[in-house]
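A short write-up of the structure that comes next.
Removed: one protein chain of the complex. Kept in place: all other protein chains.
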Amino acid sequence: MSAKSAQKLALAFIWGSGVITVLILFLIIGYVLARGLPAFSFDFLFTAPKGGLSGEGGISTAIVTTIYLALLTVSILLIPGIGAAIYLSEYAKDNWLTRIIRYGVDTLAGVPSIVFGLFGFVLFVTTLHFNFSLLAGALTMVCLLLPTLIRTSEEALKAVPRSHREAALALGATRWQAIWHVVLPSALPGIITGIILCMGRIVGETACLYVTLGGSAAMPTSLLSGGRTLSLHLFYLAMETNAFEKAMATGAVLIIIILIINTLTNWISHRFQTRMLRGV
Amino acid sequence: MDPKIETKQLNFYYGKLHAVKNVTLNIREHQITALIGPSGCGKSTFLRTLNRMNDIIPGARVEGEVLLDKQNIYERSVDVVELRKRVGMVFQQPNPFPKSVYENVAFGPKMLGLSHKINLDEEVEKSLRAAALWDEVKDHMDKSGLALSGGQQQRLCIARVLAVEPEVILMDEPCSALDPISTLKIEELMRDLTKNYTIVIVTHNMLQAARVSDLTGFFLLGELVEYNRTVDIFSRPGDKRTEDYITGRFG
Partner (left out) sequence: MPRTAFDHHLHELQEEVLVLGSMVEKAIYRSMEALKNRDLDLAKHVVADDSKINQKRFEIEEMCVDLIVTQQPMAGDLRIIIAVLNIIVDLERIGDHAAGNAKIAIMIGNEPPLKPLIDLPRMAQKTGDMLRRSLDAFINRNAEAAKKIATEDDEVDALYDQVFRELLTFMAEDSRTITRATRLMWVGHNLERSADRVTNICERVVFVVTGKMEEIGVSKY
């Protein structure tokens, strides 16, 4: 086969793959939206689910629980996650200890979420007597997401050119001043992207929260209240009731939230880039 | 007159690599000293020992003394932050922070805690004027430092160093990433700066060293081969190795 024909074939193949992927994407989203939107209504979003076989009610408590859970998880996650990333990127010497830490982080990032769920169940729900609660769920999610946040934050920090640190030090800044005033601000877009991605995972997580949040359909009133997130609610609707349309609608809400999160991530990244490259 | 910086039998090691060998050199105040030599001859490494920038490299080891105004900067009691305020550095690749022009220049004084004692706006303007950049940026102080041209960025980096009011300015191949006209502007700037500062420049451009400096030191394989007035080094060098390098007959 001549080089030109090989090129045409490869191009066709690549185009084809792209088209198929996009088609699948649209199919899934389209199907869910199509079947779910009929059940959409103002009431749906703002009334609480009433339980029962027919799945009465809406998803208001699920939305609120999801938001609470996301905020709680992220606020606990921030300092250890970014702190560990700063340590690994800026301070750690290249010795056996650091290598073990990195290996641990990488391994944990690959562990299935249900394992974290069981761990959370044993430690937070049972041993520490938090029972099924937002606190237990959030702490378990922190364990799940910590490796990911550390990794993405470390990447963001490493992406800051070495010359910026050198320039800061050469001007008489201390190591910490250089990190706080120069490296962190430069790495911020990357770190924020990482945080938003974590939020996306929180919204979508099911297995882990199944065994830590419990199944209460009520509005959570404190850190120790149980509840269900949108994805859990979808699961319960699909498995325990006949309200298939409502499950689809919940799915549609989830997809829309994910789309918003992704758009937000892209927008923030883009804005930071232009701000840094072209001035305010 | 006492030299501003003196090195006495300075040796520097990167782990096992003996990068700077027994260098004894005097840097004179208010003059430009150029360090020339082929790639990898240790001139940049030597330069970085003068403000202890090599401290951040793991495995770095220094033997011998570096005296700034007769005081050894490698003594334990020396405050590195204070040292780097007195001995500033400009790097090969212009590296303004991803902040505004104003914030870039104000960075040093802020870090050193001087923002309460001095009028920051005045200091920023003074430094930008001294770096021959004020006229070009005075209406764009909020613009990102990265939005400037290469030559302007390098002058911004120079202004940044001037803002902490150093005594010595070290320049590591400051023009090698710039076009010829920016290079000449910065060379002219260097001559103006000698009124108030002492300058040490590392360059692999011999003609630049000849144009700009008062004294020149030739480094080869970590050793200081010859050190003399620039006109003497370039018209009648004493060592054959210097002559071979300068006339391009190396290798």
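For clarity, chains are labelled A and B in written order, and residue numbers in each chain start from 1.
The working rule: a residue touches a chain if its C-beta (ideal position, glycine included) is under 8 Å from a C-beta of that chain, and two chains touch if they have at least 3 such contacts.
Just so you know, these numbers come straight off a predicted model, no measurement behind them.
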> Looking at the whole complex, which visible chains does the left-out chain touch?
Replying inline: B
> Of the listed residues B:12, B:197, B:219 or B:234, which contacts the missing chain in the full complex?
Replying inline: B:234
> Residue-wise, where is chain B in contact with the chain that is not depicted?
Replying inline: 206-207, 210, 234-237, 242-243, 246-251
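Basically, only the chains that are shown with their structure count from here on.
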> How many angstrom between the C-alpha centroids of chain B and chain A?
Replying inline: 47
> Which bits of chain B are touching chain A when the two form their complex?
Replying inline: 51, 53, 56, 58, 81-82, 84-85, 88-89, 91, 93, 95, 97-100, 107-108, 110-112, 140, 142-144, 146-147, 157, 160-161, 164
>> Using the touch definition from the top, list the residues of chain A that touch chain B in their complex.
In response: 93-94, 161, 163-164, 166-174, 177, 181-182, 185-186, 275-280
